[in-house]
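The complex appears here without one of its protein chains, the remainder shown in place.
Letters A, B, C and D mark the chains in the order given here, with residues in each chain numbered from 1 onward.
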Amino acid sequence: MVNYIGRRLLQLIPVLLGMTFVVFMIIRAIPGDPAQVILGQLASKEAVEALRAKLGLDNPWYIQYFEYLGGLFQGDLGESLRTKQPVAEEVWPYLAATFELAFFAILIAVIIGVNAGIISAWFQNSWFDYTAMVLALVGVSMPIFWLGLMEQWIFAIELGWFPTSGREDVRNPISAQSGFYILDTIMQGRFDQLGQVLRHLVLPGIALATIPMAIIARMTRSSMLEVMRSDYIRTARAKGQKMFWVVYKHALKNAVIPVLTVIGLQMGLLLGGAILTETIFSWPGIGRYVYEAIQFRDYPVIQSGILIIAFIFVMINLIVDILYGLIDPRIKYD
Amino acid sequence: MTEPLLKVEGLKKYFPVRNGLFGKTTGHVKAVDDVSFYVNEGETLGIVGESGCGKSTTGRMLMRLLEPTEGKVTFDGQELTTLSAQEMRKARREIQMVFQDPYASLNPRHTVEKILMEPLIVHNIGDTKSRKKMVKDFLEIVGLSSYHAKRYPHQFSGGQRQRIGIARALMTNPKLIIADEPVSALDVSIQAQVLNLMQKLQRELKLTYIFIAHDLGVVRHISDRVGVMYLGKMVELASSENLYAEPLHPYTKALLSAVPVPDPNFTREEILLEGDIPSPSNPPSGCTFHTRCPFAMEQCKQVVPQLEEVKPGHYVACHLYDADMIDKKIVEGS
Amino acid sequence: MTKRKAVLEVKNLQTSFFTDDGVIPSVDYVDFEVREGEILGIVGESGSGKSVTSLSVMGLIPSPPGKITSGEILYNGTDISKYNDKKMRSIRGNEIAMIFQEPMTSLNPLFTIGSQMKEAVLLHKKGWSKKQAHARSVEMLKLVGLPRAEELMKDYPHQLSGGMRQRVMIAMALVCDPKVLIADEPTTALDVTIQAQILKLMKDLNTRLNTAIILITHDLGVVAETCERVVVMYAGKVVEEGPVEKIFTNPEHPYTKGLLASVPDMRFKKQSLYSIPGNVPKPGSIKEGCRFAARCSEVFGRCTVESPPLYQTAAEHKTRCFLYDTEEVANHDRAIVES
Amino acid sequence: MERETGPWRDAWKNFRKNKIALVGSVIVFFFILLAIFGPWIAPEGINDQKLTERLKSPSSQYWFGTDDFGRDIFSRVILGARISLGVGFFSVIGSVIVGSALGIIAGYYGKWVDTIISRIFDIMLAFPSILLAIAVVSVLGPSLVNALIAIAIINIPNFGRLIRSKVLTVKQEEYITSARAIGMKDFRILISHILPNSLAPVIVAGTLAVASAIIEAAALGFLGLGAQAPAPEWGKMLADARNYLRNAPWTMIFPGVAIMLTVLGFNLMGDGLRDALDPKMKT
Partner (left out) sequence: ACSSDEQGSEGNNEEGTAEESGEPKVLIFGRGGDSVSLDPIAVTDGESFKVTQNVFETLVNFGEQDTTINPGLAKEWTVSDDGLTYTFMLEEGVKFHDGTDFNAEAVVANFDRWSSGTADKYYYYKSMFGGFGDEEGHVIESVTADDEFTVTFKLKRPQAPFLKNIAMSPFGMGSPTAFEAAGDAFGDEPVGTGPFKFVEWKRNDSITIEKFEDYWQEGFPKLDRVVFRAIPDNSARLNALLTGEIDLADGVNPSDGASIEGDAALQLFERPSMNVGYLGLTNTRPPFDNVLVRQAMNHAIDKQAIVDAFFEGRAEVAVNPMPPSISGYNDQIEGYDYDPERAKELLAEAGLPDGFEMELWAMPVPRPYMPDGMKVAEVMQKNLADVGITAEIVSFEWATYLEKARNGEADAFMLGWTGDNGDADNFLYVLLDGDNIGSNNYTYYDNEELHELLIAAQSEVDENTRNELYMQAQEIIHEDAPWVPLAHSTPLLAGKAELTGFKPHPTGSDKLHTVDFE
């Protein structure tokens, strides 16, 4: 197993290097001069030149790239041009906010999606199946920014069931420790605040969860249908096993493998969708952090933010791969 | 004696097994390991053996659909193993193949006509009109009708597809046909039709066959000579009369005795082999059969037996028939 | 020879598939019985309905689209075809067990052999502890001749060879001492030398445990060697039924005859093989007359319009062919079997 | 057995049987008609500003109401079909062409070519697609064409991988071996066997990709990185309408519904096509 993980990690290296390179090149390609941006509107030409030299922008691109890589290895993600803070330090609360939201969303998506898929497959062609699958199709077709706005309008403004935006009730602020408010409030025993945190999570969580949920439901269904046709399911039934256990024990474990891939891939959608959702719901997460950085051309933040998101995405898929190995004994890890 | 149509010497195919952190080659699957035989013009050589013993690999190497790791294949005086890719493609006009799976070996998106015309186009035989005519002729030769030309493979039954496969192999008027389990996927009643057809064609078109199969009955029926393979090696090769009447190799004996005979009154000598076929990636030392051989001796574990002609036209690779062994046995037996 | 008691009787079974192309009766009024402790062979070419018959018995027809549309399946005299799922579950694995063709895919790849064995035990042995179940599983693995039974319990299916898996399947099927074991082509996917091992094992178990076995196969050799009685199926119908000796030495139905003649025999070389002309019909494609009529060498007028019943041609021997319609036999039989 | 059948015809028969897919096709067809004939159907132009008629609620005159410029939303939604469908089609065609070419090269030549191309795909796929699209648009500057390019770029690896894996599996098929056994040249095998057999999944994936491209274009439009004023791009219309969600919800509802319906149409159709053309392919 260790060997297997090691191998997967090694295989990641070119991808990770490639990622840094892509990010690096994109940033270089964005029109505009970082030095000028740092110095602002009034800076003299000389000052800009001086700063360019200081930042190493005069060097050929490959030297810049290797310096950038060197920095990355030492955990140096650069410094925000706007706030002058090291990105590596600044980024954590944003990440935590996004993680919490994404985790909540994927939880909803998985619980509802997987079960809907299972039941649809189990009772294939039933009214439940049809309804669930039509809903799932509508779900995949939903522009999440629109869904988010509609949710906000209906459930926050018109009905007032949930707050319109943000992570917490600022009147009753949470003292952040880990940055995961659910964890923080539980550890502090502040269950009143936990309720608030959950209330704030609902709307953006659903907006973010809709598409993955629909995709997971569809995937689970088709994967289950295939598994249900397999010989070992017949074997389990021939033993006299109850249908419920046949489905939830024998079939699900087999069906979950392709679903896992989808979940891994959906995390990418989720992290990407976070940009939109976080903008709509004023969620102080990494997506908004990057998006605002783009608007202010805060290069180090854009660069590191994109890299971090991609890195997380890659890592999630690595974890998915490892999970395969745990679930499926056929995957060799010697 | 005239020169054989096809001569195979020391043919080997090792598939690398990649593994470990860097995908290094950590071993080899010895799919075919030092096989030699010849085929005379107009005869049928049967090759039998259990699954995974390297029959198909051998067959494919003869046409260089797989590049041999080692060894020499001489066809009609021409050494195929040294031809360039271009020349080899030309040479394939003379050697054709019929495949096992009648469902997979025909492109589902092409009509029968297109499938059958392809070899003609490739080898630049005839013009469109004469090609069409040839297609019709050959359809009739293999027992189909000319109106079948416009249909797609999925509209045919397994037996009919196999006929199409045979027709395709015949289009270029080849000398040698390698048939890799052409009847294994067919029902018994259909199998007989195809076997009869192949025999008829052989008579009429003076074909030479290499007939690969695992059904000993079928092989006996169609072959003039039969080679028995075990774990990548040819263990016995003799005329079919001799081989079935008087098998020499312990494996051949066991194999023959294991075949159920459709006669309830027939009682056979039972030699039940213990255990399974070892993996070709880690074959036993010495004689690869020694792990299951009831007559295994110390020597068998170390020394690889060579295929020797112990009787006229009867070759066997077994230490029991080493010249000195025969003496020894006589000594011990007395 | 005294006739043993029937444990399982299939009467007039019709199982149909309701597909987009219409209703296909894959098993069409099939009758046969399995007697205590015997090995009954069912032979037939692909698509003749062998598997559907056995799945019908087990109540495992995939539904939709399949459904038992008529007939009864009597187990010890009670019709289990009408059982609800719960009652049927107590039969499955416990009274009637089944093993399948593909040992490679019939075991769940994600669970250990042990957990799948124990599951089979615990499903029917109420009140057994895990330990007892474990002991029983190991015992059964040993019984089917598997070495290292204890260690095997911890292995996953992919770590076993095909022959070993088929042994595991047999052990699992026999773990609750079923009265009937249905083996659907248990050796088709195996090599001959392994097939010989498995067949021997099944014969041994049959004599030792007195379990009745339905052995489904398309290999006439296997039937000849293993079974006592045999049912020949063609296109969803039983065409001939009788003791192995009779069928093989003196086949009656033209199909059985043709089939036997078309098998190449390993013992001697036939000059040319007999071959049945034509193709195996698609299920449901023949609506009228004898289903074999189109390929039959002895076909005559009546065959294409009327569907022949099963004629009792001798004690223990039945044939579905008008050639055996001697008036008296026919009259006698029509009362019993009507198709 | 009928005479006139073939894989495509069979697929069409299957497709016709699939009610849901037909609904999808009808929706798609409807929007295609709008895209083509929009200018003749729409009662008003894209940019007929009437600042005195601002934010009128739906009425018999303005079926979908008016926006903050007093423009007829009904007309704009109709005229927007051309943009969304255009972006959808052309970006997908772009990614199919480039992706297929790369995928074929990778799958067919294998070895280091494959390794390099596959790694590039891996790297591109490591970025959440919308993020990559935003980055690309940041480089190129926001405009509809650049959004289209960005979307095409982010979809390249999807098609590339699809084709590559299809090429790899088809390459393993016995009929390819038999083509080689005939003595066929590799390139010909590629053209006459591998490509046609890879076409079905590409059509399916392409249809579904049009759906996601439309959403992505709308998302970019929503973020202000796509179509620019006064283009009636649906995502941009939503972004422009955001301020009026409470006071004039119709400004938000109709463009949103239009996006959803179009995308749903393509998804339904793609699903149906998958069932008809390529039953083995999964979501």
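The rule we apply is simple: a contact is a pair of C-beta atoms (placed from the backbone, for glycine too) under 8 Å apart; a residue touches a chain by one contact, two chains touch by 3 or more.
Note that the structure is a prediction, hence the values are computed from the model and not measured.
In the full complex, the chain left out of view touches A, D.
Of the candidate positions A:G71, A:P93 or A:G325, contact with the hidden chain is made by A:P93. Across the entire complex, the residue among A:W146, A:Y232 or A:Y289 in touch with the chain not shown is A:Y289. Residues of subunit D in touch with the missing chain: 47, 49, 51, 54-55, 68-69, 138, 141-143, 224, 228-230, 240, 242-247. Touching residues on subunit A toward the chain that is not drawn are 30-33, 36-44, 47, 51, 82-84, 90, 93-94, 97, 152, 156-160, 163-167, 169-171, 173, 176, 279-282, 284, 288-289, 292, 294-297.
Basically, only the chains that are shown with their structure count from here on.
Chain pairs A-C and A-D differ in how many C-beta pairs they share in contact, with the greater number at A-D. Subunit A and subunit D have centres, each the mean of its CA atoms, that are 23 Å apart.
Mean C-alpha positions place subunit B and subunit D at a centre distance of 50 Å. Among the residues of subunit B, none is found touching two or more other chains. Listed for subunit A are no residues, as none touches two or more other chains.
On the side of subunit A, the complex with subunit C involves touching residues 124-125, 229-232, 234-243, 250, 253-254, 327-330. Considering their complex, residues 55, 58, 60, 62, 64, 85, 89-94, 97-98, 100, 102, 105-111, 119-120, 123-124, 156, 158, 169, 172-173 of subunit C touch subunit A.
Those residues of subunit B lying in contact with subunit D across their complex are 60, 63, 65, 88-93, 96-97, 99-101, 104-109, 111, 118-119, 122-123, 150-152, 154-155, 165, 168, 172.
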